[in-house]
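Before any comments, here is the structure.
The excerpt is restricted to a subset of chains, each kept in its original location.
So that you can tell them apart, the chains are marked A and B in the order they are listed, and the count of residues begins at 1 in each.
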């Protein structure tokens, strides 16, 4: 374990060609554990239940993560008080608590702390560049006070808002990473991944890539498009992916929130650890060196990334003490036919059954085709009313 | 929260017709979090990483569990040192630590502590009744010293060994629950669920049922067969189910360990929260009042049980503060088409896609047809050798 204070920075590591392993998404993982509410997806648990957030950080650290991202997703004031969501802690309290937890656990191992901001309801509601940047600024003030190691602007559907975020982050002097939640079709205004990446680098991002919304292989493909365009433009950057841990071959440009199963019936799509190893290998081969995850990731998924790249990194993560590589732990199983599965080619070839013969293998995404500026996307502080819901229910039912 | 010391016992609750909600399985949940090794599946984390075990207890408590089961699965000495498994804590240390953690968290809410024993390699290896009972006795000594509230003999494939366990547990004077890991076809010697249940009740079990190995609906069906036989025999008992959180329509009498996906590719089979609510309802309708879970359960699965039975129990669990019933939290989502999913009939009707078009929906279980007494089931202290593995690999490959 690296002595505290002696840690090398994110750009130093990436510059040296090292693999940096990210963590997984906190909102989905903590929703399953009972600390985050699906719908608002806000991170008040950092203040309300620090023991739960600390434990999840620790599990990712043990699994091999080099980055403890502050649990500040959707922790902007305009999102914390959206559509009737009520909290007992202020945005500042939540952001501060999140920084403290990330630092506490980062100090237990070889991890850096990254302060994160994400897209805002204000942008969707057509607020001005100034107003949106002010929102980011409030979170950044906390991150600087708490002295995080670097900054991440993540989960942006529109490159324009991401550029504003990068500019705001860059002004702090910290290294900046920026990820959009887009696929090969580009952002919600149709800007291609390549052009998005070039714009983000020009805005000041040191690391660019994608996070959330799409499955691992789709994300690798998208970042490969970004890398090609950045290089073609004669620019330099590092690359990162933090994909879903869900298979989403059926989603369109809006990603997994368009799938009928989002967010409460995604279970059958969860990747196995072996599929995660494939992702890590493909990401590595594509030249991506910051490799992490987002919604759906559990600590064992990150461990799988670390195990796949153990030779490149030169070591296994701590949690591998509780995991036989490629199923070798099954050599200790009491049943002979399970011991017969203690080998790599068994797991690599297996096509796992869903156990759901009455269900299909793909869905039809919603595809309402509304984005920034559309009336139905205008945000409001007060709760959604029954009168507002009725036409949505009807529109949805008309699909079938 | 009930004041410590004032809690009513398990038989008092069940006798009054109350619903008692169990917890979920710890070995699978902690394997994903990086603290349990698949293969041996032993619970040394209770001593090694108490913070992780405590946190999981706490999540189940928040989700609505009335029972904190000591994390002592497979914590018998003959299993802890099986096939090369090496531990730095003794069996006694592990069992004691597990009791302390369960009691600590139980005291935070309205939960009882249950000390648990499970089947032994010794029985599979044809050791005598005396030898097997001695193994149970060692764990029981800890449970009595730590004054657990009641005892559970769980995960038995052979009713004969379960009877021995019940007799050993009954001798302590504590209330005794007993669950087999069997389905409608009965135990590994072909004894029907009905006869198994009658024998367990006659051996002294106050509560009988099944746990693990089969999906929720199959478990409810099996316990219904047990209940019918117990009643036909003129006996009295309470009933419990602690099923998998996996769909297993394709498994045969040996349960999910026979499925090719066990244990590292079961993800697509994980139940959604809505499917879990169906299970809770069906279990309740079948007269089962101790309703919990086993492998695959995450805290949100237990919360779903508690939410489905909220009216019968008269309250919601604490974790429901972070969950809108039937998806109502989505009313706060920023996207209109996701708000359109904020309703019960949407989630009840949805047939979730697997996202895996190259995979089947069912598998062919292994079905090697070996059980107690078979050479390949004889356990050994030393690690499985390459020479022992080779014929197993060949036998497995011949299947395809």
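As a working rule, a residue touches a chain if its C-beta (ideal position, glycine included) is under 8 Å from a C-beta of that chain, and two chains touch if they have at least 3 such contacts.
None of these values were measured; they are calculated from a predicted model.
The total count of identical chains across the complete complex in this file is 4, with 2 shown in place.
Following the convention adopted for this analysis, only the chains that are shown with their structure count from here on.
One simple way to say how far apart two chains are is to compare their mean CA positions; for chain A and chain B this gives 32 Å. Within the complex, the chain A residues that touch chain B are 31-40, 51-52, 55, 58-59, 62-63, 82-85, 121, 124, 215, 246-250, 257-274, 298-300, 303, 318-319, 321-324, 327-343, 346-347, 350-363, 366, 368, 370, 376-377, 379, 383-384, 388-389, 392-393, 395-396.
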